[in-house]
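Worksheet: one structure, shown below.
Every protein chain but one is kept in place in this view of the complex.
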């Protein structure tokens, strides 16, 4: 790391920084500029605590040289991680499509959605059994019963299943039914949950918090990776800004940024970002072209009857049309959809 | 709620909205304007799902009339909630001071901090035993051992204790040692945790998420209240913006906004908002003047040795000086500090 | 507009609202709900001042029904506006490419850039003669001499020219040399400038302010349109958020949002959004797929020697490669590039 002293910092303040580095067993190199002293401290920035230096008098800034994540970084692993789920390969040159309703509402609704998205070419079924809801008065999901319905949908259609897990104690239950465990945006920094999904085998779909930087997303991935689970799939789903015409602002740049900094696959969820059905297809098309490894789309047999996220859910027919565009654009950018 | 149709929406689209209301057992009143139809639907907006209407064709917007929170609202309870902790009354005309280190690092450091903040006039000791950390490589707290140190600090100084609880399964353990359970900013929408602290008796200090709206803060309070625990204390600690000179942007307007909309007490944490020691005292002074019910300040016997948040921690001497200002301003705005 | 009274507002407060509407010559319709009165006021919301109502006691909210822009709206004009510049048609089914350096630095640099982007297939040359710079110590542009260089580049290559105008008094000078006048992001709400470009004939490229909503962008377009100039081209160039890996956050949803709300063409500028060369091509590909009417790319013969925006400028070879991708994706989404 680099420590920049305040202009005109006293010599004994510089001395205190050097001694602090020494006390931590670190080599420090001082460079005196015209007015400003700069100290380079060698070592692994991820394990060093910048705040000890920052708290010293006369220190202006502490600048880490290395990225704070390690296992998640491109430097730790040059080649792309490919996450295998049944016969599917997420990452690499394929483009994976996850689709289904926001929530599992009934066996009928879920099976109908599963059949339709399967037929249109989706690879994985989404559907929430445990639902994190801002209001305590909203539908909270069917819970364990919802998981069973998802298992039936898999048995019937052959689609893999991804569903959200909301707390550490539910991890093993959800892992019995799901092929991929989803950590939702609101739980991206629920570190107990990250540790729990990191200590089991199922792949994890980690959604970016609507208030989180990409650096924090990669650090949350690092929590999971560092517990032993290397099958992490990232997902951009829009961040919170001042713009009002969309529910969130899809930060599409996340895709090339993650591709450069990390080896982990990254998907885009345009449904939650837009919050309005009319914009979902355009954003989905952009997601293919920008280089995402897949997308996650809300589809409901009858959006107007959905217990959540109806306004942004595509009908099965709209999803059919979108899939045709997706295939064409995927070809144009050298990607292919499984099957 | 009010449903605004798109301009020129077809009559049968308006009809579908009316029928949907009817199917939910709700009275609907149609008003046809020059170009735009508007439908008022009677009933409790908190229990109605706007998204079912929004998903209907021809609907432009659905506007709720009522606030989405209920038990937390000023309408549900006119008088201020006063939370009693030992002999302390949080809320009303008193101004309560919480102070202490970011993390419990050792018995020595915690007891030294406790003695000094007690002497300066603080009422409650803060200190983290379980620490949510962005990086898996940072100090994660002493855990149960930290809780025991806090208990010793209470026994020795008589200060009440507030400390963070990070997961539902730790609630009962933390509640054995703490007088107030803190739900941290990153867990403000960890609904399993909110439910768990809502089902026990200890008062809860609920910190605003760093990118949560005040409405969402009040909805998270509502989760706790609706489980039966009425002793909720809110805390503003800065939100995330584009500004770089401070770690977060203290949203001081939250205080008058919450005072108008809710009966719950609200504190300000200027330390986490600023992230820089030099700004903490000025923001603390503003917090008294704006009408907060108290403040929460990081104080460390030796900030440069702190294992977390050293750069924003006041030294005990700096805290002494701040407390003198706080008393003077409190008097000027008609508040008093306990003791 | 709809006026929502506070719950339990007094009858005489409701009366005051009705009288205020009457005094403005407006029809008002009162609907009394369980606890909340709602008043619908007929008339053109764009010419009504909501704030007069909002300032009345007992009023909780005033909700406009219509969009605040009119000439810019899809309702005012169903078919897409196509802006003609020489033989080019911006909007409709074509995809238009603007490319060139951030600033005109010399005749040599500009002509070299012009030849290379022309050869790669660009339609319009960009280059700043007047440069708005955050710091007074940065290069401010060549001014009138820069405009002459641009004229030479057009004469030599046949490319149309777009360049920024920074103040009302420069409009006629810039209009002598440029085919399209650019209003930069920092001037999106410089209303004197909007009026000046609205009162002349050249098409205007209006960039979204990095702190502006899409509604405000359309209102700034409305300023220009209402002065008589109907040839307005919008441009999304990234907004300011908390994310740090990119200079700004490209709000790609702006494209489908504008397509739905307005008939004006909209371009995307991925260079300014990203601020980092490595991400520009991916974002450009997304811009084609999302349905933009064109893109604006910074290209410099020697990015490392550029006097501004070198880090985000593509080299001519990189631009060549990008254009191949752009053509392929354009075909996949049913667009074509001129020539």
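As written, the chains take the letters A, B and C, and residue 1 is the first residue of each chain.
One rule holds for everything that comes next: contacts are C-beta pairs under 8 Å (C-beta built on N, C-alpha and C of every residue); 3 or more make two chains touch, one makes a residue touch a chain.
Being a predicted model, the structure only gives us computed values, none of them experimental.
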Worksheet entry | Of B:65, B:196, B:264 or B:283, the one touching the omitted chain in the full complex | B:283
Worksheet, complete the sentence: The listed residue (A:22, A:75, A:108 or A:156) that touches the chain absent from the view is A:75
Practice prompt. Kindly state which of the options B:63, B:257 or B:338 is in contact with the chain not pictured.
Written response: B:257
Worksheet, complete the sentence: Touch with the missing chain holds, among C:77, C:200 or C:226, for C:226
Discussion item. I need the residue numbers on chain A that touch the omitted chain, in ascending order.
Written reply: 2, 4, 7, 29, 31, 33-34, 36, 38, 40, 42, 63, 65-66, 75, 240-242
Practice prompt. Using the touch rule from the top, list residues of chain B that touch the missing partner.
Written response: 211, 213-215, 239, 241-246, 249-253, 255-257, 259-261, 273-274, 278-279, 282-283, 285-291, 325, 328-329, 331-333
Worksheet item: Can you list where chain C touches the absent chain?
Response: 20, 46-47, 49, 51-52, 54-57, 68-69, 132-139, 166-169, 186-187, 189-193, 210-211, 216, 219, 222-223, 226, 240, 277, 303-311, 313
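Going forward, only the chains that are shown with their structure count from here on.
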Discussion item. Taking each chain's centre as the mean of its C-alpha atoms, which one ends up farthest from the centre of chain B?
Written reply: C
Item to complete: Quick one: report the Å distance separating chain A from chain B, using the average Cα coordinate of each chain.
Response: 26
Worksheet item: Where the centres are mean C-alpha positions, what is the separation of chain A from chain C, in Å?
Response: 31
Response to the item:
Where chain B touches two or more other chains at once, the residues are 211, 240
